[in-house]
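For this view, one protein chain was removed and the others were kept in their places.
Chains: A, B and C, in written order; residue numbering restarts at 1 for each.
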Amino acid sequence: MIGSKVVSKRAFDEMIQALAETSDVVAPVSRGYDRFSYREVKDASTLEVDGYIPTLNPPKKYFLPPEEVLVEFATEDEASVASGARVRAEPRIDACARVLLGVRTCDLKAIRQSDEAYKDTFEDDNYFARRNRATLIGLTCLEPCDEHAFCAAMGANDVEEGFDLLLTDWGDDWIVSVGSERGDDLLETLQSRAVTEDDRARWEVLQGKREEAFAPSAEKIVPDLDALPDLVGDSEDSAVWIENGDLCLGCGRCNLVCPTCFCFDVQDDVSLGLSSGERKRRWDGCTLLEFALVAGDENFRSDRKDRLRHKLYHKTRSTFDRYGEVFCTGCARCFRTCLVDIYHPEMYNALHERLGGES
Amino acid sequence: MNVAKESSALYVPEPAQIIDKEAMTEEETWYHLRLESERSLDHDPGQFVGVSVFGVGEAPISVTSPPSMKDGFELCIRHVGNVTDILRGLDIGDWVGIRGPFGRGFDLEPAKGKDILFVAGGLGLVPLRSVIKTALENRSDFRRVILFYGTRSPDTLLYEDEIAQWDADPDVEFHLTVDMTDDTWKHNVGVVTTLFPRVDFDPKDTVAYICGPDIMFRFVVQQTTRLGIPDENTFLSLERRMKCGVGKCGHCQEGSVYVCREGPCFSYAEVKAF
Amino acid sequence: MKPKVGFFSFTSCEGCQLQVLNMEEQLLDIAGAIDLVTFREAMDPIDSDYDIAFVEGSISRESEITVLREMRRKADVVVALGACAASGCVNAIKNRFDSEENLREVYGDAARYYDTIDARPIDQVVNVDFYLRTCPITREEFARLFTSLLLARRPYDPNFAVCVECRMEENVCVYDMDAGEFCMGPVTRAGCGALCPTYGSSCIGCRGFMDQANFDSMVQVMQDHGMAREDAVNRLKMFNAALPEAEEVK
Partner (left out) sequence: MATKRDLNINVHHMTRVEGHGNIVVDVKNGELKKAELEIVESPRFFESFLRGRPWDEAPYITSRICGICAVGHAQASINALEDALGVVPSEQTIKLRKLLFNAETMQSHWLHVFFLAAPDFFGAGSALELVGDKPEVVKMALRLKKLANDLGDMIAGRKVHPIAMKVNGFSILPSPQQLRDMRERLVAAREDMATTVDLLKTIEIPDFARETEYVALALDDEYAWISGDIRTTDGFHYDVHDYLKVTNERAVAHSTAKHCAHNRDSYMVGALARYNVNHEHLRPEAAEVAAALGLSPICTNPFMNSVAQVVEGVHCLEDSIDLIDQFLRDGLEEEPRDVSFRPGVGVGAAEVPRGILFHEYEIDDTGHITRANCIIPTGQNLANIELDLRALVPQVMDRDKEEITLLLEMLVRAYDPCISCSTHLLNVEFVD
């Protein structure tokens, strides 16, 4: 849908510069080698970079940092924290106001999905302390970022919600959609004009071009999006898992860079004096060997193929059952990071084909 | 940048003191704990708490006392690793951290007016004890109460006093078995499934609550299914690795559920679905 | 009672002990928490019992085996201090030259001067309780192990790939740079914080292999990025030639 306002890029940039004075503004920044990372910026100039591919780590790092302290604890009298002495435990939440600039629609979708999981039954205060202070300024993709992205197949190249503002390149201007009150307030501070009939006509043309550009991305996956949960759910013994499991390094990279992976491990560290310490959580991944290990060394997913399958099962069947959606945005980070080129669309297609589906 | 510190209770254990403790076997110790806040735990039978030894970690442990117990609560812990080994060395008066109760416990509602079958294997008696006691406290709500308990050997029996009571109780059909033993043993010898032929069941009107190692489930469920106890009247408690207890860390995922949040107690019908 | 602690050193560069000394600010705390009985005098007669023995170095001489066994008898807890002790480190590269014949070929008559056997990690001689695996050990992992021992808990010892920590650091992967680096992060046990990739280099595998490492895929990846197959196989064994898993690398 076309946005409601048109803002000049110059004015928008000035607003970002002003914001950068009072809060953290982050945006994708080139790391060389055609790789990008969210880093702190001072203005909106990085938005002008042509076609950056999704950042190495998704923006989830701002809401669920790779490592964070959850609890700080200490005894009162220098006694060891594990001695049975009474231990004072305090929550620790570090959060700051932050503007995420230039968030691609796939990542916007992922953030919305993570929000849902982190709200489910118990609201994770650490996550939401940061999430609630974040302003999301999205960026519409005019074409797929590269030939691997399958966002269109996952319906993530267009979003209707999950942002404060969403920008679309309009030459010297941005067309801006407002997704929240916070976004509205921001836009208020800017000189803008309403979209005109002219704009609408141009928009239609643009949409046509976009559709054409995204067609290959949409065709990456043969079966329907809604068919994926059954496809993965009912394929426990498929040779697809064995073949890919043989290739898989079990290195966990795909988990870690996935915008909708949010599992973690918890570990305690103590000071050398033993009288204080921290309980930390850090990113974990279900493709890692000991993820499902329990007492008596029983491992519920001891093979690489089982863990690979579990990962896809969780992205499709589990999340579909619980939230009515497949938790994959087609950003293809998992593929780009994978050293043995395991590609989710290929696995879906192979499962589909083996079930006699048409290709 | 303006860094905010906020308070959050989700991951922060609260202090609890060991009021009493007793070694039950070589490997297991029973604890009576009380929260410093004197808040009552208000748990459902089958729910668990996170027990923290700071600097070492947290372990999910089932509450073994019935909800009717108001002065603190009880745990029974097997010493198998980091947290649980250190707990062994703690004394009366010492402190630990507690979060919870978490998860979904056993629902006794479906068993009202019906026969109850409890099957406990080894440490599985710990969570079941809370349900058993609750059922016995409301004995008139149920018809027969059948209780199977199996352990490795006589010296690994938990709650020996209570077992003697159940054994003596005319209202409880109690059957005990051990895997191996010597001649002095007066009960059954063999795995817990060998107890099934000893009892006449009214399967349509029996509700089963089962807890024990994963391998035991499989064999016990074969029996209940064979008898014809409906899957939705067969309840299990699953053990999975857990790091958060609140359905976030992902470790306990099984099929489409987080065992810590939607479980650990499930009907067999639910378990089959994943 | 402070634990009695001994540091022992066998065939090594002594860099791991140096790393302990390099803990500067924490050194006095550490020294205060223990009763240091022995430091770097591995060959001296062992006349004390130890609560904790930190053992640096590989075993590469018959005489070291005797000393190590003796030390194991006197120590409650034995910690392999660093890659030399934990996995053999570069010392074990020599093993393929070790046969009597080889030795003679290289050293002629001098061969008989050298009491040398295949270099091996200490757990191929005695039981080892805990491992610090990096070459050299990091100060952080030493502190973590040290406090764990004092608390009587099993220390954190990850069994997943260095790539995990490398992604957490959000490095550009060296395989994306195609800069002639051949990283072994995907099969190497994490725990160092992906030190080498974080400093723009590649993981050289010093922490040994994680369980279930997929060597076939790893060798293939290195080959795909331009390394000769034989060199890739050898590279994987640079620090790990003495590990039993090295047999699987082909």
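Throughout what follows, a residue touches a chain if its C-beta (ideal position, glycine included) is under 8 Å from a C-beta of that chain, and two chains touch if they have at least 3 such contacts.
The model shown is predicted, which means the values in this text are computed figures rather than measured ones.
Engineer: Give me the visible chains that the unshown chain touches, in label order.
Structural biologist: If we consider the entire complex, the absent chain touches C.
Engineer: Among C:A75, C:C89, C:C183 or C:V249, exactly one should touch the missing chain; which is it?
Structural biologist: Looking across C:A75, C:C89, C:C183 or C:V249, the contact with the absent chain belongs to C:C89.
Engineer: Among C:Q19, C:S148, C:T188 or C:N240, single out the residue that touches the unshown chain.
Structural biologist: C:Q19
Engineer: Could you list which residues of subunit C touch the chain missing from the display?
Structural biologist: 9-19, 21-22, 24-25, 27-28, 31, 36, 39-44, 60-61, 64, 89-91, 93-94, 96-97, 106-110, 113-114, 116, 135-136, 179-180, 195-196, 198-201, 204, 231, 234-235, 238
The working rule: only the chains that are shown with their structure count from here on.
Engineer: Return the distance between the CA-based centres of subunit A and subunit B, expressed in whole Å.
Structural biologist: That gives a centre separation of 38 Å.
Engineer: Between subunit B and subunit C, what distance separates the C-alpha centroids? Give it in angstrom.
Structural biologist: For subunit B versus subunit C, the centre distance works out to 43 Å.
Engineer: Multi-chain contacts only, two chains or more: what residues does subunit C have there?
Structural biologist: Correct list: 147, 151-153.
Engineer: Using the touch definition from the top, which residues of subunit A touch two or more other chains?
Structural biologist: In subunit A, residues 80-82, 267, 269-270, 274 touch at least two other chains, as defined above.
Engineer: State the interface residues of subunit A toward subunit C in the complex, per the touch definition above.
Structural biologist: Against subunit C, the touching part of subunit A is residues 31-35, 37, 56-57, 61, 66-67, 80-82, 247-253, 256-257, 267, 269-274, 282-283, 285, 288-290, 304, 337, 339-340.
Engineer: Quick check on the complex: what are the subunit C residues that touch subunit B?
Structural biologist: Touch list, subunit C to subunit B: 147, 151-154.
Engineer: For a test of understanding, state which residues of subunit A touch subunit B in their complex under the given definition.
Structural biologist: 23-24, 70-71, 73, 80-87, 89-98, 117-118, 120-126, 129, 133, 262-270, 274, 277, 279, 281, 284, 286, 291-296, 298, 300, 310, 313-314, 317-318, 321-322
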